[in-house]
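Yeah, one chain of the complex is gone here, protein chain that is, but the others are all in their spots.
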Amino acid sequence: MASQGRVKVGVLGATGTVGQRFITQLSDHPEFELVALGASASSAGNSYKDAVAGRWKQMQPIPQNVRDMPVQACEPEHFKECSVVFSGLDSGPAGAIEEAFRAAELRVFSNAKNYRQDPLCPLVVPLVNPDHFSILSHQRSQMQPPLRKGFIVTNANCATTGIVVAFKALEQAFGPLETIMVSTMQAISGAGYPGVSSLDILNNVVPYISGEEEKVEWETAKILGGLKENNTAFDLHENSPLTISAHCNRVPVIDGHSASISLRFAKRPAPSPEQVKKVFEEYTCEAQELGCPSAPKQAITVHDEPDRPQPRLDCDWQNGAGMNVGRIRKCPVLDIKFTSLVNNVMLGAATSSVMNAEIALRKGLLS
Amino acid sequence: MASQGRVKVGVLGATGTVGQRFITQLSDHPEFELVALGASASSAGNSYKDAVAGRWKQMQPIPQNVRDMPVQACEPEHFKECSVVFSGLDSGPAGAIEEAFRAAELRVFSNAKNYRQDPLCPLVVPLVNPDHFSILSHQRSQMQPPLRKGFIVTNANCATTGIVVAFKALEQAFGPLETIMVSTMQAISGAGYPGVSSLDILNNVVPYISGEEEKVEWETAKILGGLKENNTAFDLHENSPLTISAHCNRVPVIDGHSASISLRFAKRPAPSPEQVKKVFEEYTCEAQELGCPSAPKQAITVHDEPDRPQPRLDCDWQNGAGMNVGRIRKCPVLDIKFTSLVNNVMLGAATSSVMNAEIALRKGLLS
Amino acid sequence: MASQGRVKVGVLGATGTVGQRFITQLSDHPEFELVALGASASSAGNSYKDAVAGRWKQMQPIPQNVRDMPVQACEPEHFKECSVVFSGLDSGPAGAIEEAFRAAELRVFSNAKNYRQDPLCPLVVPLVNPDHFSILSHQRSQMQPPLRKGFIVTNANCATTGIVVAFKALEQAFGPLETIMVSTMQAISGAGYPGVSSLDILNNVVPYISGEEEKVEWETAKILGGLKENNTAFDLHENSPLTISAHCNRVPVIDGHSASISLRFAKRPAPSPEQVKKVFEEYTCEAQELGCPSAPKQAITVHDEPDRPQPRLDCDWQNGAGMNVGRIRKCPVLDIKFTSLVNNVMLGAATSSVMNAEIALRKGLLS
Partner (left out) sequence: MASQGRVKVGVLGATGTVGQRFITQLSDHPEFELVALGASASSAGNSYKDAVAGRWKQMQPIPQNVRDMPVQACEPEHFKECSVVFSGLDSGPAGAIEEAFRAAELRVFSNAKNYRQDPLCPLVVPLVNPDHFSILSHQRSQMQPPLRKGFIVTNANCATTGIVVAFKALEQAFGPLETIMVSTMQAISGAGYPGVSSLDILNNVVPYISGEEEKVEWETAKILGGLKENNTAFDLHENSPLTISAHCNRVPVIDGHSASISLRFAKRPAPSPEQVKKVFEEYTCEAQELGCPSAPKQAITVHDEPDRPQPRLDCDWQNGAGMNVGRIRKCPVLDIKFTSLVNNVMLGAATSSVMNAEIALRKGLLS
């Protein structure tokens, strides 16, 4: 793999917050070589450091090898050198641009929401359902004209990503889930930059994030479900209906989405908290088995201290690539309850796309 | 009422955070006259301003008429002038001290947790169950020797108080609740002073508050339940079992406990969100009907904006004496879900005790 | 005064954060009657509650008597009923609009920065220099055509307001100041809404506020200086040059600008900290002497505790209408140092304009 050098990649929406994360992760990636940057027309023509001036909000400086790279308009002709593009575009422009890149035979790994509900696009959390890549040959075949290489893969909403890894581990071990109640406490970085006004969130909780509850409820079913009809459609968990109720709240935390989760299994009797803990600790996923460089060593870290995981202390564990749980106990209403934490800007966003591409590389989808 | 002057009252634990709130509310109360202050032995003998030096954390200065009042040890002999004491004591000393004051024929309105589970002590949220005062004559009769005037009334944990008003309104209109799921986001002031270390909560969520979930689950049943056996015992909602599951989280908010709540009614079909909203808006309680000066005009305020109530903006509404709800909608798992907010230091603590005493005054229990 | 009823007033920029403060203060003002609201063309035609929907960020609801008032475009023809308008406009539109209102013979009390450096416009901190109103007849005379009633008065930048009251007290007692070093720690509300992104300020300090240091340095000299040339010009403290150096920082505080101040007097020997303290405590101003309803009882509150004033605890003291100082001590480099605090949204913004109008009313400038 990569014997003749790294796969050339580009980043769309390079000046935004997700784009900055892509750049940080790709500037010295062992398998991907960052060669092209795309942003809005107003940025095009500038060097990256000028285009992003005043908006670079990462804790390390702009990587040396990216500072002077030119920023281009998000048009496929400027990305001819690339096999892959990572999209950190806002949902406004993302739809048309990503479609154009796919039509130009590029593989698009997108963090935007536009194609998450598309019946041909896999919605892949890399620690959960990379088997959904199997629909890609069908996706290509349905384009006009049919494509040979181009496709769109999306990752999930950051709040969904933060909880669905645990659900997958449980379904794999104990059979289908029947009911899930989740109440989230989401970080401000989930809203991008400038995103949430400080006057709205300092010393405050906002009990509403537009569209978020619907995303969590819908995406979870698509991700946990399988493929059907000879890998041409998603079954949306339809064989074992799953009812989910989400309460989504914004809290004054910079990075890290926490959630309070209660759930009920279809099968009786339900597993004990100890059995659930063991399953979480032993859960491994394809990204790990394939040796993806961005995969965490431990997919789900179970914290033993009664007051963990906490966003400030646990969010950067394993470079934010795994999921964290704690306080696994019986739920008086459903079967089991626990608390969860995900790094919303890493596994919840850029790391998911990058790990998806690493998996795709190993599955031969990038050649 | 109060024709011959105000009822003389004292405050136990006067230098602590709850004690400071009592002082703020009682220093110019129309019906109560603050005449005695109790604190630990180390403070006794000082003026209040000296005893509380470096620990006064209210947004207004120490009331002029309290600054130079002497602080005494928490012994009944120093409170002979009082008919009523309000206890903001920590749970360590509260048990023995409150018992001694009751034995000395004082009426004790306590914010401490010690007697909340006592089978003779009413656990009263003033907007919900002042009818539980009816057990007080039995409480007095069971003391050795029987008492003529003394009793202990407790108010509820701040997180319980913050949600149970809504449950009462719903049960009154639609019959018993069957199942409640609640995930709280609680303010730091709920832990007292110095309480939560800033290193633990700044830019963080702590998914655990010791003992809190058990309190919410147990206290709710006592408060919503009735009296039985001729007003000599609490029925703990036993005729219609109520299952409650609580997740309690600490968030970086100064004042105001928020909660995400889902619930299911026993009766089918369940009411609609519109019916629930109407019931909340129309809910009135005995404290209002009796004209208590600390009662809110609106017991439950329903916020129409999709992102309200919020602690910073809504916590001080009605001087923190009412409950706030918003986002009433169908729950895919149970029947109805909504968000709630209570001012944990006002209705959730001092205001409850003061309003309980105002109700007791009107019921003739202080004469 | 006001024998025939209150003075009719309007608010320009009524939906913005300063406008909301004006509305809160004017909705039940004893001397002013709020009768007209102006906002951008996109809001005009709506009721106030609809125009401000989603942007009302005050801790009390929209006043009942304002909810249904119509919002108009900021054109004088819609404010014919008014004698006075308060301007909370952004600096973009403020220049032209305020000029138009003045030309239409309205008295404009503005929080915008546009006319602060105007050689005809008084820059008035009501606790400091209402004597600068004496230039207003000259201001009117210089208009084309000359005006009979209309004028523009501005208040100062919130950071300037927060410190200049102390300087005035000192100069009045001890003669001219020679040197001032000030390092501010300013609240996010000073930047309006949405203003500062939460990603920029949560768990952070931003050591820069565009243009702020220049404003503090320039405005202080204009405010502390007198009038010259028969009340037709400002002397800008030119007779006794005052050198000011400001460092302006943004901190994660909602309301309340703090500052660390060191200063040197022209006269030797310099006063002692005790003398300075006495002067602060005894300082009174014309707004108090005239009995303005918005004036604080104590113009400068000196806090004795070593760790006060603090924004969270002291900002709302006296409804935010006074200045707070503490820690008065010798400065090893200059003469005296101390810490200061002002409520930037009250005295630092809306309260200044309202109090200026109250003073103007008493000086006969509104009739």
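Lettered A, B and C in written order, each chain numbered from 1.
Note that a residue touches a chain if its C-beta (ideal position, glycine included) is under 8 Å from a C-beta of that chain, and two chains touch if they have at least 3 such contacts.
Computed from a prediction, not measured in an experiment: that's the story for all the values here.
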item: Option touching the unshown chain, where C:Q72, C:S262, C:Q298 or C:Q318 are the choices; value: C:S262
item: Among B:A53, B:A103, B:M143 or B:L202, residue touching the chain not depicted; value: B:L202
item: Of C:K113, C:K277 or C:K337, the residue in touch with the unshown chain; value: C:K337
item: Identified contact with the non-displayed chain, of C:S134, C:N204, C:T232 or C:Q275; value: C:N204
item: Where the unshown chain meets subunit B, residue by residue; value: 17, 57, 188-189, 193-203, 252, 254
item: On subunit A, residues whose C-beta touches the chain left out of the figure; value: 53-54, 57-61, 202-203, 254, 305, 312-314, 316-317
item: Subunit C, residues in touch with the chain not shown (by the definition above); value: 179-181, 183, 185, 202-208, 210, 217, 243-245, 247, 249, 251-254, 256, 258, 260, 262, 306-313, 326-327, 331-334, 337, 339
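Going forward, only the chains that are shown with their structure count from here on.
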item: Chain contact topology (line, ring, star, complete or other); value: complete
item: Between subunit A and subunit B, centroid-to-centroid distance (C-alpha), Å; value: 43
item: For subunit B paired with subunit C, centre-to-centre distance based on mean C-alpha positions, whole Å; value: 41
item: Residues of subunit B engaged with two or more neighbouring chains; value: 202-203, 254, 312-313
